[in-house]
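Dropping a structure here in structure tokens format, bear with me for questions.
With one protein chain withheld, the remaining protein chains of the complex are depicted in position.
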């Protein structure tokens, strides 16, 4: 290793390591839990889709949820047992919210499903090998949890020339990768070989911090003569950050907003490499992971290999948790981990550490003092940001400035908050600001989308209107032409005239009816407008006008009725039409009533409107009875055939309920109306009950 | 059970603002001792009186602004302001003068801008400049070394009885400024009390402040950038414009480094993070600016010493310096300098 050259990254800190707490004992298997909770979204991307049903028996390693979409991974049963529940369950998240999960009741047998090991992966096509990795449900085990197969397949431009294996494990307390490298170096190397064969990079670099001499020695022994470059990094947090590691090992920087693949590099965590080894050579999907249980509230801090879905409480109990001494529960390390609100959440693929510190070990942060711009944060920032400026801009919600100061290049490593003499929760500022900006962006996006849809709709309506207008004009022209023709033909004695007279009389009547109806509704509209105005500012002139208009409406209605009576009786086929009309009538009446109520109309008018509504309802009921179609809303709620009476009663009940609900929602509704609506509902309910008990 | 929800990081470093302030106070001790040894208990008396006054002002303003008084008094920033002011003002300055300086420093230097961390100017220098401009006579009354006793000093401060004539003495910087005809050697020969380099007294005080500053540098309370920039620039300027010992000489580089408030300024004033530049590069520029200005005002300006003015002027320039000294963020080709306003 004579040509080894290492670079450095800006900033970084040296927090106390506390690794000796958990790295002294070998990895132990965690006890088999009775119940496993397997959240469907344990990775970045779309959650998996369950493909098992409640009550189904599953074997260890059996796929229980399939990947949905490209950026997604399947989920496997970590042990044999029965699926007992599919739905919201606790999830390891700082909010304590529930997330969809599959719950498996273990049968204690831990029986494997048949596996398909593959000793000679070199005989496989790369796509087949990738598919194997994808089907094994492997997502990055380092912490972020990006689907590994997607990462391996995504090669936007050109070839990947450097494969970087991340064994830095720079966060204090965590020793899962350390123990893994010590105990499973052979598997790790085999996993790296698979990756190297798949990607065919020019060089493979393995980065390990120099505080893990045993792991370095074990790996060196396992590597033998293989041409993989083992690089020992000086201990400095956060050297294990993907971007920092890339810079440390190659001196290159990942472009802002990009991925290491943009500069021809690919990073994989050591745990992921071992998982790939298991998946390819042994055919074992990802059903367990190594997790560090540490903190002074534990009697036996250690690393365990635990099944995914094991409740955190059980794991910590295995390590001898003293709940009274535990100040908080952290998933992940003390720098980037997040607190969990309870012990109920399960272990997921990204959970590399459970930290149960005592109060004296990690004391709660003191109340923050104002920033004094000491600049310690800028010196510590591995991304060369100006944390104090970002914090001021976040406080002032100056999103433009936050962007200009590259907020989104922040990796939330916590180095700034660690060194801050004023104890400012800097990372929280950045997280909140980032979330806020993203949310605003989404809102903006949605607004833009809605605006487009709205405009398209307006356009469509306008076109429809134009077309209607054109059609109407065409019809009018046609009619005029027909009329001209008629007058022309009337001049000549025609044999067909008596035959045509009958329909034309009917048509004339209908025409007249239509005209009158339009007149009546126009008068109605005018009246309404006037009434509205009257309600707004009553003047004698307006009142007179309203009275006049009312008379006009009456007259119009009478004329219409007269014509309707004269018109030939409705064709029997219009039963449906009548029902529809009645419904519309009812709806119109109801809207009128509601509008009047909202406008604060006087009681007399309201009563009048209510009566109109009731009569419309009656008309609807009559029409329903007349029509031989069953009431649609009942046929959906009640699949059994219902007799007429029951239907009527139920309809009445539904209307009464809807009425009451509307009134209840309307804060301005007067108590008597509410009361009457309630009585009506009660009455309807009673009648229905009576009828049903018969 | 509900465990607490706390944002990461959960581990924190050991440096705290309060401890920083305490260390700064500790670092002023050598300078305070030197001043007391040379000029008697005047500075100490001022210091006690001004500390009390500053805390009183601070508490009153916090009360007025409805901020938690106990919480903010504990940060020690008012105390540091008072102590720095006391070290900068002449010993035996009358009590009302020190009170005025203190009041201006706390009220107009700090709280009108929003309190700790918000002030664009160094509060101590604001207070200093206000009294320097308003009461020039009192401000030039530096005692001759070993001239004043405790009781007389107290009487002078309280204004009960004036000290006998001749207790005060022009400082070396004053003399140099006022000098028209004598060569440097003659000047020194005329004033044996000036000692060797920066004027007897002044040089010891400056060396003491240098010691305190080095202590703070060792404890990593600040980077070397600002003090080095200031002292380096002052040194270079005085070397550049040093024309031997003529009568119009501006004095030697050593004279400038070890006289007046040079060291106090370089380690206790220029290093104030709040009103200075934020990045290391910016601080270097800030310090250089102060150094150049100090020399310019001393040599060609109207005041014998210039640290306060130079610092305030550079405070004005600090945002501009920040504007041009933003670091290049990881993954970016080049630094984006300047603020984007609107689109």
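Chains here go by letter, A and B, matching the order in which they are written, and residues are numbered from 1 within each.
Operating definition for what follows: a contact is a pair of C-beta atoms (placed from the backbone, for glycine too) under 8 Å apart; a residue touches a chain by one contact, two chains touch by 3 or more.
One rule holds in what follows: contacts and distances are computed from a predicted model.
Q: Just by its UniProt name, which of "Ion-translocating oxidoreductase complex subunit B", "Aspartyl/glutamyl-tRNA(Asn/Gln) amidotransferase subunit C", "Heme response regulator HssR" or "Iron ABC transporter permease" is the chain not shown in this complex?
A: Result for the unshown chain: "Ion-translocating oxidoreductase complex subunit B".
Q: Just to verify: which one of A:146, A:173, A:318 or A:429 makes contact with the chain not shown?
A: A:429
Q: Which is it among A:13, A:149 or A:371 that touches the chain not included here?
A: The single option touching the absent chain is A:371.
Q: Which one touches the absent chain: A:394, A:530 or A:623?
A: Going through A:394, A:530 or A:623 one by one, A:394 is the residue touching the chain not shown.
Q: What residue numbers in subunit A mark contact with the hidden partner chain?
A: For subunit A, the residues touching the absent chain are 41, 91, 93-95, 97, 99, 364, 366-371, 394-395, 397, 422, 424-425, 428-429, 431-433, 435-436, 439-440, 443, 446-451, 453-454, 456-457, 583, 586-587, 590-591, 632-633, 636-637, 654, 658, 661-662.
Q: Provide the residue numbers of subunit B that touch the chain removed from this figure.
A: Touch set of subunit B with respect to the missing chain: 7, 67-68, 70-72, 74, 115, 117.
One rule holds in what follows: only the chains that are shown with their structure count from here on.
Q: Would you kindly tell me how far, in whole Å, the mean C-alpha position of subunit B lies from that of subunit A?
A: Result: the chain centres lie 58 Å from each other.
Q: Can you list the residues on subunit B that touch subunit A in the complex?
A: 1-13, 15-17, 19-20, 71, 75, 77, 115-118, 222-223, 273-274, 276, 278-280, 283, 322, 326-332, 336, 339-343
Q: How about subunit A: which of its residues touch subunit B in the complex?
A: Within the complex, subunit A touches subunit B at residues 9-10, 13, 15-16, 94, 172, 243, 247, 253-258, 323, 326-330, 332, 334-343, 355, 357, 362, 364-367, 369-376, 378-379, 382-386, 388-389, 400-401, 403-406, 409, 412, 414-415, 417-423, 425, 427-428, 431.
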